[in-house]
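Just passing along the structure, written as structure tokens.
A single protein chain has been omitted; all remaining protein chains appear in their positions.
Chain naming follows the written order as A and B, and within any one chain the residues start at number 1.
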Amino acid sequence: MAKFIMITYYLLTAFIATLFFWNFWQEKKKIDRQILYLLVLIPLLLRLLRIK
Amino acid sequence: MRTKIILLICLVFILIWPAIQLYQHRHFQIPIVAGPGVTRVTKLSHYLPALKGTMADTWIFWLEGQESGGKALILGNSHANEPEGMLAALVVIENGLVERGTLLVIPQFNHSASRATRPGDGYPLYFNIDTKWGKKKFRMGNREASPLDQWPDPDVYLHYPDKQLLSFLDARNVNRTWPGRPKGLLMEQVTYAAMELIRQEKVDLVIDIHGAETMFPVTNCIVAPEKSAKLATMVSLTVKATEKFDNHVEPSPPKFRGLSHREIGDYSDAMPFLLEAPIPFLDQPTGPKTEKFLLDGKDPFLLRLSRKNKLFVPYDETGWPIDKRVGQHLSVTLEILRQYSRRTPERSIIIHNVPRYAEVVEKGVGYYFQDPSQVRRDRIYLN
Partner (left out) sequence: MIAKIAVVLISMVVAYLVGQWRRFSVELSLFLAAFLGAGCGAIFSTPPWQEILRHLVEGSFTYLDVILVFSTATIFMAVLRESGGIDYVVQATMNSLGKIRPLALFILMVIVLIPGALTGAGSVSLLVVGAPVAAALHHLGLSRPRIAAILFILAGLSAAAPPVNIWAMILCAGTAIPYVGFELPLGLPVIFLGTLTIFSLGWRPEKIAEAKENWEKMDIPKGMSWWRIALPFMVLFGLILAYRLWPFNLPVLGLPLQFFLGSITAWLTSPKKLNFFLISRETMVRILPLVSTMVVIGMLQQVMTATGVRGLISYAVISIPLVLLFISLAVIIPISEGVLTYGAAAILGIPLIWYLDSLGYHATVAISGLSLLWPLGDGLPPTALIGRLSVMVSNYEGSYWSFLRKTWFPWIIITLAGILMVIFSAKLSFLVRWSTG
């Protein structure tokens, strides 16, 4: 059960990372916001890759 | 569009090097040399098969004497950012020769935490100990187990079985999950397996070795519950008289649940002791968190605070070197075994060839580590 919940968390993280990535891609003008989207992706991506 | 691609390339560029560093840290293997006294090596999962194959499983080194006697268990790295416990355990594993009774040593008790880094606190990834044959490299771990092995945290952690409320972080802190439960969180399983080991093998003494901040009142001491208090007092007085270092006794508070010095005594026949030596590196008001500071314990802020009497241990320009910390732990451990053996001769544990305080301070802890490249392969355990 604990394992199943952990997998759910990776899916949840992937879902949220996708949202942020999509928003990054849709952000037309503000380079400021584009950078912030990518900063938020740092921990999400490395968790998904099981690095940290 | 073009800026986005450039930004993405930047992101990959920024991530790749740290990702490699962090991955290597998690998978870096420390070769542990099983010394001549080690008779067998087993895994903690033997006492709870659910741990098998997880990052929480860890080695148990058995040092068995010719004659049967009592049994003692030594735990290092309950908190993997307090390396003196693990180093003291390794000195015992590589050098100890047991004549009577059995010594069980778990050098990386929170194995998952020893493979995690601590976000927000800027630790170095590794530290090196000087030896006769070069440097021996160790991982610097974290206080809590890695979220890669136990995730998610509860919103608040309820201790089993008392339902005491603890911070969510403590769900990954093995020194809050005693006595544990077989179907609980991974760290509760680790402590449960250790409780099973203690109960099944009829362990008499459990010595859990830590380090604590110099600004923390419970430092440089032996924490003992009522049942081990008498013995701890004898030990404290003896090392003070014969080896000239302080190590006072702190009673284990009955209301503070989940700690080894509380629950092991309450849930088994064993007598628990938790040893603390000062580790200035963990204090808040300190300079940069460097490898050198971790090992020599020298810091200008702590020095000033000590002059204002704000520390709980004596502190001067010499700092608190790792050799002193490991030496204290070894002396106190040996003294606990000796005093116990004197009081209960039928359950005595007699061990030789483990250095005491003065010797470790003189020669340095690295002196007691063998060169893994000069040792037979089957005597090396990667941990």
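One rule holds in what follows: contacts are C-beta pairs under 8 Å (C-beta built on N, C-alpha and C of every residue); 3 or more make two chains touch, one makes a residue touch a chain.
Quick caveat, the model's predicted, so the values are computed rather than measured.
Note that the undisplayed chain, when the full complex is considered, contacts A, B. From the set B:Pro161, B:Pro251, B:Pro314 or B:Pro345, the residue in touch with the chain omitted from the display is B:Pro161, counting the whole complex. Screening B:Ile6, B:Leu125 or B:Leu382 for touch with the missing chain picks out B:Leu125. What chain B contributes to its contact with the hidden chain is residues 14-15, 17-19, 21-22, 117, 119-122, 124-125, 147, 151-156, 158, 160-161, 163-171, 181, 184-185, 215-218, 253, 255-257, 283-290, 300-301, 304-305, 308, 310. Chain A meets the missing chain through residues 1-2, 5, 8-9, 12-13, 15-16, 19-20, 22-23, 32-33, 35-37, 39-40, 42-44, 46-47, 52.
In this section, only the chains that are shown with their structure count from here on.
With centres taken as mean Cα positions, chain B sits 35 Å from chain A. Per the touch definition, chain A reaches chain B in the complex via residues 2, 5-6, 9, 24-25, 31, 34-35, 38, 41-42, 45-47, 49-52. Residues 3-4, 7-8, 10-11, 14-15, 19, 22-23, 26, 117, 119, 147-148, 150-152, 185-186 of chain B are the ones touching chain A in the complex.
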